[in-house]
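Removed: one protein chain of the complex. Kept in place: all other protein chains.
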Amino acid sequence: MSIIVNTQKEIKNLKSFSTAAERFEGSHLLCPGCAHSIIVREVLNATNDNLVVSASTGCLEVCTAIYPHTSWDCSWIHIGFENSSTAMAGVETMNKALRNKGRISADTPQPKFVTFGGDGSTYDIGFQWISGCFERGHDFMYVCLDNEVYANTGGQRSSSTPIGSSTTTAPAGSHSYGEKRQKKDIVSIMAAHGAPYVAQVAPNKWKDMVTKIQKGFSTYGPVFINAMSACTTEWKFAPNQTIEVSDLAVDSLVFPLYEIIGGRELNITYRPKNVVPVRDYLGAQPRFKHLFKPEYEYLIDEWQKRIDERWVFLQKREEIRM
Amino acid sequence: MNKRVMELKEVEVWDGNMANSQAFRQADVDVVAAYPITPSTATVENYAMFHANGYIDGEVMMTESEHAAMSACVGAGAAGGRVATATSSQGLALMIEVLYQASGMRIPVVLCLVNRALAAPLNVNGDHSDLYLTRDSGWISIDAFNPQQAYDMTLMSFKISEHPDVRLPVISNQDGFMTSHTAQNVIPLEDKVACDFVGPYLQVNALLNFDKPVTHGVQTEQDWHFEHKAKQHAALMASKKVILETFAQFKELTGREYKLVESYNLENADIAIVCLGTTFETAMLAIDQLKEEGINAAVVAPRVFRPFPLEEVAEALQNVKAIACMDRSAPGGTVGTLYNEVSGALFNTPARPLMSNLIYGLGGRDMTVAGLKDIFRNLDKEAKAGKLSGKIQRFIGVRGPELSFYDAQGDVK
Partner (left out) sequence: MNKPISEMGWDELAPGAVLYTFDGDINYNIADIQPEDRMYSETSSKGMSVGDWRVIKPVWNSETCIDCQNCWIFCPDTSIIARNKEMKGVDYEHCKGCGLCVSVCPTNPKSLLMFNEYETVENALANWPEKKKKGE
């Protein structure tokens, strides 16, 4: 089993983690209760290294860098919707060039390069760009803020939107149960690039997430993190329920927490003590409320079956170490 | 620097692409991020070959699309170093949104645009459709008419782009195939002289400067956007000063003189064409031959397409009686770009020449010396008659019945 040696600061427990000096400031314009912000704080606080951060057009970018205010206590760049990954690849390559030429001294510690993109950017419009970056093997971390919709523009479907979810472009109605397609398995796709480290995380399980972020920072090469971002506005739950809904997501195994090292070795990193029925997860979010009508309830059963099968699959992959 | 030195001859034989590649090599570019597309491919291939043989100590990034290539250039440029790339046609069209982003973010980048027709239908040959597509993108845009100029312009582009009073990306244009794939004599500078001329890269708001964290690429809404676009336009307009200074410094170094507006035989001429690219040199031959027929013709070209030298173009054409603006791009439902911009330049002056718009050479259709002589003869007739010989816009050299549009009003004197 491959071991990644942590090169980052030791974080023994939440109390010691809380001594981190924040680099993501308040008075951004994200919704009250937004998980994006919790994720960003956990990622940035996981390291004390110099940071260069990029972001795709989306909630995070629009709410944290709207002139004349920036919420970032570090260098940050946004170019467009598709290309936050490639922007960072450019930065990382320039860093290499300047070091090679001696214009940045070898004594200067290497910074960490972190890119944030929503699921719209990651799964859809920016997919080719990320694939290119991973194929070229740039040394950076890509964090997908996965709220399963194009949230910033009002909740349109993306290829991350799970089946049965109601979105504005695939709404539930008298003749439709909403999204007809399965959610794309982005983690497997990124692992198939042979990336040294990919992982699925959720901000409510902070220890699991921060451990993986630090592993990502300790890994040379492209790292992909799919972070579940429960969206109070688009999943339509109350702002103070973000952690509760996130707990349901991981405890029902709808959002399983695992990592894949070197594109092959899969480790499940969170096994709920009590697995919660998928029904409870779906029932907590009005974006699924139409599934509880008699004519659509069969979809809930299909959901449960699918989640159960995938859990078996993940465990089998974990066993065979391939 | 641990890269090999290339010994160049006093006179090299290079095509336009090699001219680009050598300029990149001598300019000590830090990151070239690129994607191959005909006819610009060789610019990148030559550069990759130099890199593989130790002549380059910067990085080469072969991206998965042109949009990614320009995105990487913007990211790398914002990080704080010298970047360059090359493309044409469809690739330029694919990266067009990033061009606007690069100029809005004021990131110096040099783009060698080897001008090629835009599909559909698909065509790999030279015309100016891609050049015209960049018109409003906020980039400085300079045109080379031959491989020597391609080398000279590309080298100067770095210096102009990175100047502290400019900080805008620059396009170095040349005709696809006609320049890019035609080998001609090129007198290069020595490596050290070229490198010193371009100078070291000046970092401004570099992402890799951790002493001053900076946020690049913000959103501005109705309360801020206008000010930033105004500032950007002002910078582009002001770059004219730096372009002229750079041309002057280059002339001192090489003896080769470049102007915002190039012309040939203008002092004696009553008629002129306005054009871009290799047509300029073909016109020079036609003009010389026509002297025997007693026709005094001129050719005028805005070498600097952006910022458009409106006053200089107007000044140059004050005494010309008939002008044909030749646009090598499908006009898309109106008169061509050069016609528009030249007419606009002349309107607020006393001059009232006859103005016509010729659409020619699309998709690499050859513009011959003979063809240009016919155009000049027709202009001569128009000048003597005091009116256009037909409609305002005419397609030249296309098989089939006459294709022309727009009537002039009244008798134009």
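The letters A and B name the chains in turn, as written, and every chain counts its residues from 1.
Methods note: contacts are C-beta pairs under 8 Å (C-beta built on N, C-alpha and C of every residue); 3 or more make two chains touch, one makes a residue touch a chain.
The shown structure was predicted, so the numbers you read here are calculated from the model rather than taken from an experiment.
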Seminar exercise, completed: Whole complex considered, the hidden chain contacts A, B
Problem set entry | Options B:55, B:100 or B:224, residue touching the unrepresented chain | B:224
For this session: Out of A:71, A:84, A:122 or A:211, point to the residue that touches the absent chain in the complete complex.
Result: A:71
Exercise. For the full complex, which residue in A:81, A:129, A:142 or A:206 touches the chain that was left out?
Worked result: A:206
Exercise. Residues on chain A that touch the omitted chain in the whole complex?
Worked result: 14-30, 32-38, 41-42, 47-50, 64-65, 67-74, 203-204, 206, 232, 238-244
Seminar exercise, completed: Logged for chain B, residues touching the omitted partner chain are 104-107, 167, 205, 211-216, 218, 220, 224, 226-228, 230-232, 234-235
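In this section, only the chains that are shown with their structure count from here on.
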Exercise. Which whole number of Å gives the spacing of the CA centres of chain A and chain B?
Worked result: 43
Seminar exercise, completed: Per the touch rule, the chain A residues reaching chain B in their complex are 50, 52, 54, 61-62, 65-68, 70, 72-80, 82-83, 86-91, 93-98, 100-101, 103-104, 111, 128-129, 131-132, 135-136
For this session: Provide the residue numbers of chain B that touch chain A in the complex, in ascending order.
Result: 1, 30-31, 33, 57-59, 61-65, 67-68, 71-81, 83, 97-98, 101, 105, 207-210, 213-221, 224, 228
